[in-house]
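All protein chains of the complex are present and in place, except for one that has been dropped.
Think of it as A and B in the order they're written, each chain with its own count starting at 1.
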Amino acid sequence: MIRAMLIPRRLIMLGLFAAFVLWCALALDWSWLPRYTPLALSGLWVTIWLLVVTIVLGFALAVPLGLAQAIGPWYLAAPARAFCTVIRGTPLLLQIWLLYFGLGSLFPQFPWIRESELWPYLRQAWPYAVLSLTLSYAGYEGEVMRGAFASVQKGQIEAARAFGMPRFKIFRRIWLPQAFRQALPTLGGETILQLKATPLVATITIVELYAVAARVRQDTFIIYEPLLLLALAYLVIAGLITLGFRWIEQRGPRQ
Amino acid sequence: MKMNMIMATATAALLTAGAAAAETVKIGIASEPYPPFAAPDSAGNWSGWEVEIANALCEAADLECEITPTGWDGIIPSLLGEQIDVIMASMSITEDRAEKIAFTDHYYKTPAVIVAPKGSDMTPNAEGLDGKILGVQASTTHQAYAQKHFEDAASEIRVYQTQDEANQDLYSGRIDAVQADSIAMADFVNSDIGDCCEIVGNVPDDESILGKGVGAGLRKGEDELREKLNAAIAEIRENGTYDEITDKYFSTTIYSE
Partner (left out) sequence: MEQTLELLSLSPPGWGANLLRGLAASIQIALGAFGFGLIIGFFGAMGKLYGSPWVRDLLEVYTTVVRAVPELVLILILYFVGTDIINQIAAAMGRGPVEISGIAAGIWVLGVVQGAYATEILRGAIKAVPPGQIEAARAFGMPRGLLARRVTIPAMTAFAIPGLANLWLIATKDTALLAVVGFSELTLETRQAAQSTRAYFTFFLAAGFLYLMVTLLSGVLFGRIEKWARRGQPSHRGTS
């Protein structure tokens, strides 16, 4: 990796890149940065929090969705398939707005909602962000898991059954781990796609990384600098995700 | 090399596809509905007080104008990028904005108000908003004002992309109050869903943020256009066109010096 960077051509490119960074640092206007650093850090935290929570919840939902499609009876497979099709067939932005503004516009017709225990949460924006991002991830990942479950060799399951292993144990010990390994390379890519989806929740008043950059632009009318820094931040996070998944892939048992 | 040529052809295609008839002044309005100042009907035609004033100004200044809806969030970059030539989108003349763009004289000026559900007994100041959730529209003087004066008192300042979305959330009960322009809010509380709420009063003035009224935004250096528009503002105020249009939309005056 490092040696690959030491070829003269790449050294020149790195030099050019460094010059570009230097030019950005010197020629562009970064005077706003100290003032917005605390806000940017909290935005970064919200982005990462959203990413982690929705991926964990989304994956938990994707497993039954994939399973239902792979081996479920038709009355489970059909709704699971329909769900995945609808999620994958419509823009996430629209889904987010439907959940936040669409549901919001219905509240006043049902006064009891405002008296319920859930109301303090329903007033916040983050539950809608978490819900829409989770459903979206589950929709895409459900499809991946369907393929992964289907690809686990039948012989292994039959062997486990022959040993009298209970059904749930077969699933937990043999089927799920293998399907998970099968899906792992795709999972890395999907996680980056999920990262790229998080800025959309800025449109429903969540102050994550993108919203902070938008605020800087709105307050100071500086256009390029916050956007460049924002792009860099996403590049770094995506790079870390890639490295993380590579590490997990190398760690697990080989097939 | 081949790639360069393709790119050049593609760029040229973009250029010719977009080349416009010269000399039309493009008036940028916000593409988010802001009734009663500007809102589209279902046929896609924009109407409202500000649209009519824009047309009247163009007529008075003898300019050929085209109303161009532009995303509010990017409206100043669009002006600077020359996608539009004039901003007439209820934009207050503030010091911050005046550093980037030029303004004409103001063509309306109204106070900022707080709107809250009926019977909430809220007062339009930091004490009244203590522990409440306040909604404002992004990139507005109201956002800047709320973040300066109410940041500590309010439990949260929620920033919406459009005024309508903030109003909608006030109606649904997700937020406790909205800060916005008095005229737009008067229109809101008279609508069916605005029935939930009332104007509780003006916020304390802060001219450095709330500005000197609403003016048309232009690129710096386009003094000729600015002079033309200033003359046109004076002219329509003088010859009664301004009042005629205003009477169609409002029961009170919306101009003060």
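Side notes on the structure shown:
Heads up, the rule we're going with is that a residue touches a chain if its C-beta (ideal position, glycine included) is under 8 Å from a C-beta of that chain, and two chains touch if they have at least 3 such contacts.
Not measured: the values here are computed from a predicted model.
Shown as candidates are A:V21, A:L41, A:I71 or A:V86; the residue that touches the absent chain is A:V86.
Not every partner is drawn; the one left out touches subunit B at residues 2-3, 6, 10-11, 14-15, 17-20, 22, 26, 31-33, 39-44, 69-74, 77, 81-83, 161-162, 164-165, 168, 192-193.
Residues of subunit A in touch with the missing chain: 9-10, 13, 85-86, 88-95, 97-98, 101-106, 192, 195-200, 203, 210, 213, 223-224, 227-228, 230-231, 234-235, 238-239.
Methods note: only the chains that are shown with their structure count from here on.
The part of subunit B that touches subunit A in the complex is made up of residues 73, 76-77, 96-97, 99-100, 133, 138-139, 143-144, 158-161, 165, 168-169, 171-175, 193, 196. Of all the residues in subunit A, the ones that touch subunit B in their complex are 101, 104-105, 107-108, 114, 122-123, 125, 203, 205, 207, 211, 214-215, 218-221, 223.
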